[in-house]
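Every protein chain but one is kept in place in this view of the complex.
And now, chain A:
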Amino acid sequence: MTPTVSASGLSLRYGGTRALDDVSLRLTGGVTGLLGPNGAGKTTLLRVLATALPADRGAFTVLGHDPGTARGRQEVRRRLGYLPQTPGFHPDFTAFEFVDYVAILKEMTDRAARHREVRRVLDEVGLADVRGKRIRKLSGGMRQRVALGAALVGDPGFLVLDEPTVGLDPEQRMRFRELIAGAGEGRTVLLSTHQTEDVAMLCHRVLVMAGGRVRFEGTPAELTARAAGRVWSSKERDPGAKAGWRTGTGAFRNVGDPPDGAELVEPTLEDGYLLTLDGDAVEVAA
């Protein structure tokens, strides 16, 4: 299967900081989750793949085009949907106008077809009823959906979503999961998030980054399996655990290297993630 994104040796420095360090990856259809602590290089990687930033070294293709050339970059941008971490909005635009504006900037020039498309994506993100409303009058969740609609307009083959559920309440986050799952049908979605539940529920693949490097690439099940036999329950916090916290039952859930005879419990994807980041300053308070 031809990968949507194929990258090798991507590196990028900001001053003395190595934001990306020899990153190689392959993305195919469906939703791929990108996990990592703050400063891991997730947003930098997304911006490079979305052609917003050039890499210092390395090469990559998106949908068969090389963004290193002007022509290739234009071709990638034609098929790209991008939802940045903190999307800006033009508050006096209506939701329809905003998505229409983005559609024009994606060079959709047939007015009637474009307007059909804008209506379609606004329907898809559940904003059909408020498409004539000015963005400044929409809630935070609705604005985020407008941004997703703008990313989806034109049926992009590669969708880059940078922490789209940050700041949303649980109901809105559920709704966004539905939308992202729908968006992942038939296209490649790269989803950066701090929410391991999102990855567990949405993604068929997961990447874990830390220090500008990819620390793990595989399925969520494989990431979860990394914690098999390394999560246990105890009445007191185990001092040998890498992380441990009191659960609702009053017992402590410990992650790390269990002592002999420990009461092992079923690991989660989050446990696998924590263990993957071992040594990269992950703290979980008791």
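Everything that follows uses one rule, which is that a contact is a pair of C-beta atoms (placed from the backbone, for glycine too) under 8 Å apart; a residue touches a chain by one contact, two chains touch by 3 or more; residues count from 1.
Everything below uses one rule, namely that contacts and distances are computed from a predicted model.
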Omitted chain (choose from "ABC transporter permease", "Na(+)/H(+) antiporter subunit B", "Carbon monoxide dehydrogenase" or "Chemotaxis protein CheA") - UniProt protein name: "ABC transporter permease"
From A:41, A:154 or A:212, residue that would touch the chain that is not displayed: A:154
Which residue of A:65, A:106 or A:173 touches the chain not shown here: A:106
Selected from A:51, A:165 or A:196 as touching the chain missing from the view: A:51
Candidates A:42, A:131 or A:175 - the one touching the absent chain: A:175
Contact partner of the left-out chain, one of A:124, A:197, A:257 or A:278: A:124
Interface with the unshown chain - residue positions in chain A: 47, 50-52, 74, 77-78, 80, 82, 84, 86-91, 100-111, 113-114, 116-117, 120, 124, 126, 152-155, 174-175, 178-179, 181-183, 185-187
